[in-house]
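Note that one protein chain is taken out, while the other chains of the complex remain in position.
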């Protein structure tokens, strides 16, 4: 079943928590706790030495994972056996894709059971080769849209993205912010006007209130740095799971109220 | 009586020890001890802040005297009362002469009983004004000759020098040296060929042997740095007097032997 | 050779691998540059700045004593004589003028040795712009005086404490910062790296080196064109600018890299900082830290055009060791009275080695670009010589 269909089938505001693969010895515990806490998909970061689109928290997490010896193939091997009932969406930088070559990389994802792929430094114009390889391997290549994306291009992104469209909520890097950017909702609506792919808003969402606000105009949210901050500060799967649960509840409650 | 006549009247190889005026509280004691030890004249250094023709020892002595507060007029005042029976020859840099103006400076020397004046940074071409002032005041302006002085110029120096000709034994600054320079004797002879002024060799003479060697071809010697080294190392008038006596004896003995 | 650069690609290299949030900004820069370069007013203003502020043309200086020792004829293109002391200023003034044309009020830049940062601070002061310069914490320590020079010129210097805390991380941080400031700020990249149009644009702003040298060689050499054209390669901008003047001649082009920063010589295909090229990386695809005595060559990648010229065989890339570099710097100083930047000394070092090994035929004519002066390296050299 395609990633997009699996997401649509949830029939609720979508919640995609993020974790950096290999961040701790028992990091796969986070995947289980996310699933149990009601995640609709999980973004799995494959750590890169030079994460140019990430803020300080995810940089720190990437460095920590790499310092522990994390590698793409090690991480993929660890998830291969897992039986999660939520789809995994890998996210990484293009250099790690090129390391194996696009086809081999996508095949490895597929083999490990990964459903989708996000490559933040691969814009539309450069995405052709990987899009083909991903399609051939049965992995959905998710494209990103940003507040600065002009309309015709937004249309093209919505059209060529698979699984969902990753809407970057603000002009900036990943990381917690005090308030959701003005630009977030507007972008989500603009994307929805030009296509019918689900739209997940990410970057800077950390509180239940922000999640609720974002989900009002998008189909769901991605929460990354807020989770990694907790993990870096020592929170285990249960603690982080509890946090994801509060996000889940806030989103569900809001939907209920609106109904 | 002119400086030259006083020197000639000694009828022996001439010995002119040097002392920096104001070097110690009782520095005039050195003048007395030099006279007693058989000096034929005494070179009295009026210390200057920037003694460009002096080596390290006399630089150090000048600095020490200035640090003690020595001034031209202070030094002259101290010698004014002294009743030495050897002539004093002041030596200093031209800036101190200009400070008072040439006439006033020479008058002050004369007033203090100084017979001659050596200004090492005042070569022939620049000496006119001071020569006139010195002559007017009755002070003999001694000119210097050096191994690099060419013959016609040497003639002019010998002609215009008063008192004696100061023959710089070597191309270098004042200071003790292991051996008398080759150039010393040759220069003395060259000067004697072009004029009949007494010739005193200076620069680098410190041992009785060197003095004797120098005096073979010149009319006498100047000994400066070797004396000041002793004074800076703490030797009093008696000690330095004893040293001057050894020089005197060596010169006299040599003359006797030659006769 | 056709100029592929205009299309944003050099064979398989180049491109614009940036976050979606920077795509529009890069496109704006590209449009503005295309417009500016065909605007005679822009060219004239830049030409005036280069003549009156930078001191161009820089001389082509013969090096008779070192030439005699090596048995070849050396000519030195003197970028060390430019205002601020390296070729970086050529590019910076071009981009700073472009930024004002685009209505931007602030320049963002990364810097390693600090030469690009000083050039940016200078260009900003000259044109009344603000400047924010990112610099790895390790470089901030190593190049303390350049940090102060930038501040003296009114620039804000931001130390970068992540990763290897050198140029690579400063570049990442500058890009991150740009994402949040594209409206008012212009990212002034310091070498022929980064997303399209930077590798092309920076080379175009640096081609003044090669164009001048071409004309000067025609005057100085019976053969009009030298047998060899040699330049050091960090990101590759002084080499690209130099080569641009000779790529259509028979001259052999040689780029000299630091042994510990040899992207062109030892890198593998990858993508970083917005472009596809050759990068030093480990078996897992993680980017390696570069290590060179010359902070300006401490970059794990190389500009895409160099990767392309290498594949074509049109240019050759070689490496020299830190020891050879120090010896070459001292030798040039003692024979020609020129203390080169350690970066530039890489080019000298290779020529010394190649002449000694008979790789350069006796009597060969060799143009070397001296990309900068060695003043900034005195404290490094002091420890070593």
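In order of appearance the chains are A, B and C, and numbering begins at 1 in each one.
We adopt the following convention: a residue touches a chain if its C-beta (ideal position, glycine included) is under 8 Å from a C-beta of that chain, and two chains touch if they have at least 3 such contacts.
As the structure is a prediction and not an experimental result, all values here were calculated from the model.
Undergrad: The chain left out touches which of the shown chains?
TA: Answer for the hidden chain's contacts among shown chains: B, C.
Undergrad: Sort through C:212, C:322 or C:336 and give me the one touching the missing partner chain.
TA: Only one of C:212, C:322 or C:336 touches the chain omitted from view, namely C:336.
Undergrad: In the complete assembly, which of B:49, B:193 or B:253 touches the absent chain?
TA: The missing chain is touched by B:49.
Undergrad: Per the definition of touch given earlier, which of B:33, B:91, B:149 or B:206 contacts the omitted chain?
TA: B:149
Undergrad: Touching residues of subunit C against the unshown chain: what are they?
TA: 51-53, 55, 58-62, 65, 78, 80-83, 85, 121-126, 128, 145, 148-149, 151-154, 329-330, 333-339, 374-375, 378-379, 381-382, 385
Undergrad: Which subunit B residues touch the hidden chain?
TA: Touching the missing chain: residues 48-56, 59-60, 63, 66, 71-73, 93-96, 98-100, 120-126, 143-150, 153, 157, 168, 170-173.
Keep this in mind: only the chains that are shown with their structure count from here on.
Undergrad: May I ask you to sort the chain touch graph into line, ring, star, complete or other?
TA: other
Undergrad: Find the most central chain, measuring centrality by the gap between its CA centroid and the centroid of all protein CA atoms shown.
TA: Of all chains shown, the one whose C-alpha centroid lies nearest the global centroid is C.
Undergrad: Just curious, how far off is subunit B from subunit A if you go by their C-alpha centres, in Å?
TA: 96
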